[in-house]
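A single protein chain has been removed from this complex, and every other one stays in its place.
And then subunit A:
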Amino acid sequence: MTMISLAAIAVTLLIALLLARPAGLYIAQVFNYERTGLDRWFGWLEKPIYALGGIRKEDQSWKQYAMALLLSNSVMILLVYLIFRFQGMLPLNPGGIASMEPTLAFNTAISFMTNTNLQHYSGESGLSYLSQMVGIIFMMFTAPASALAGAIAFIRALSGKPLGNFFVDMIRCITRILLPVSFVLAVVFVAMGVPQTLEPAAVARTMEGAVQEIARGPVASFLSIKEFGNNGGGFFGVNSAHPFENPSGFSNFLQIVLMLLLPASLPFTYGKMVGNKKQGRVLFVSMLMMFVVLLGVSLTSENTGNPVINALGIQHAQGSMEGKEVRFGAAESALYSVVTTATETGSVNTMHDSLTPIGGLVAMGNMMLNTVFGGVGAGFINVLMYAMIAVFLSGLMVGRTPEFLGKKIEGKEMKLIAVTLIISPLLILLPTALALYAHPDTISNQGFHGLSQALYEFTSSAANNGSGFEGLGDATPFWNISTGIVMFIGRYFPVITMLAAAGSLAAKKSVPETAGTFRTDNILFGAVFIGAVLIVGALTFFPAVALGPIAEYLTLKP
């Protein structure tokens, strides 16, 4: 790895982090229900949506808010499911693509609504332009908007304010955050070489006289919301490794910044909304520290390369290049893989199945922890859950009732947190075991890596990431249905339980802060928070990763 690569990585992260605070404060303003200057800019678009949609700006209880989120998302899944099922007969289908079979349509609709974007189809041949431009894009906006709305309601409850209205929050997120940024960046992506056309595939005769059909489409408008909304689903089968979906080092840089922007800015939104900026900063710095350590591990491993290949005596200064693109190289591919899993985006510019075992482990670990920034909204709810666990553990150690933002955390909240904690290993480990037992034929890489393939698929589904070890033969009814269910529960269960916990906290009286209160905005708390993440999160999965990537690593060691 050259110094320039390191400098490029440092500059990329620095720019993303510098943007995080102003973006976070802007988000806080978007969800401030008082009249602000933003109303003038976006009211013209919002008013007709409220009117035509029949949305009234009434405050909801946590139960109403959670129900609105769950029910509206379920209805959207059904609507888009129908589009996929009938795309063969619907217009905007110049490629003559057939309708989707039921289990694949079930999986794909849930996948995009839950912000996962696991793809068991290939974009070039599986979806008509109508499905891409109406079905998929619609969910790529509403999914992150729903998740961010959930997180904002959660934060409002913690700060003792009314929860607000789900539909208003979702619409504001779309009109004031997602749509304007996506629009501008889509044009920027075209300037970088990303296609934006409604023409069907071009047919070329290559220099050596062969026929080459070149798939294209409205890629740029898809790409910007894919990254900014932490969606991650590719227009093309290989996602951002495709030269049309990520043509240059510059477009790669921009995608990484876009992925990080919302997740990294939410701690600042939180700090502003609960009126404790220091606490937001402590959470931000804690996550950043975990991120940097994981990135360092992945970079080292990818730049060292595959010992088995290196032993052949070829020139291997470039590091591991199987499944990677020359324009990104090993370093910026490793960075992308860490960012996309930390932010639960799930887009890839390198094939994760071909990452070195330790590079693959870092990607998987990010999703298992789901607290190193985490996806827009849902990730931050998870982070705050771990913050409460940290408070609870500290309370146990000193023998006091734990308090968070002046509210006592008691039995009811801890029970809700405990079931939320338990659901993630259940969603990952149980189906992995089932898949390995019942469907070993779908696994393409044998040995320890085979276990990693199944484990990665369910980890990615449960954490709503959506990247995959794509060698897996996952376009079968078993994988479609099982991951569909895991994605759905992985998404909505924690949102509902955590809204319940926040609702319960909101109903309590504030306890005045005394000298004996355990502070949640200093370095000590940051350390306890990281400890809680590592002990509770990492230890749960250690046995599984020891049998997968770690065992594979040991077999490759020269």
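Brief remarks on what is shown
In this text, contacts are C-beta pairs under 8 Å (C-beta built on N, C-alpha and C of every residue); 3 or more make two chains touch, one makes a residue touch a chain; residues count from 1.
In the analysis below, contacts and distances are computed from a predicted model.
Not every chain of the complex appears here, and the one that does not is recorded in UniProt as "Potassium-transporting ATPase KdpC subunit", selected from "Polar amino acid transport system permease protein", "Potassium-transporting ATPase KdpC subunit", "Carbon-phosphorus lyase complex subunit PhnI" or "Aspartyl/glutamyl-tRNA(Asn/Gln) amidotransferase subunit B". The residue touching the chain not shown here, chosen from A:29, A:300 or A:444, is A:444. The hidden chain makes contact, of the residues A:25, A:414 or A:556, with A:556. The chain omitted from view is touched by exactly one of A:193, A:395 or A:531, namely A:193.
Only one residue in the set A:201, A:297 or A:481 touches the chain that does not appear here, and it is A:201.
Remark: the residues of subunit A touching the chain excluded from display are 4-5, 7-8, 11-12, 45, 48-49, 52-55, 67-68, 71-72, 75-76, 79, 122, 124-125, 133-134, 137-138, 141-142, 167, 171, 174, 179, 182-183, 186-187, 190-199, 201-208, 210, 212-216, 218, 220-222, 236-238, 241-244, 247-250, 252-253, 305-306, 308-309, 312-329, 332-333, 348-351, 353-357, 444-449, 452-453, 469-471, 552, 555-556.
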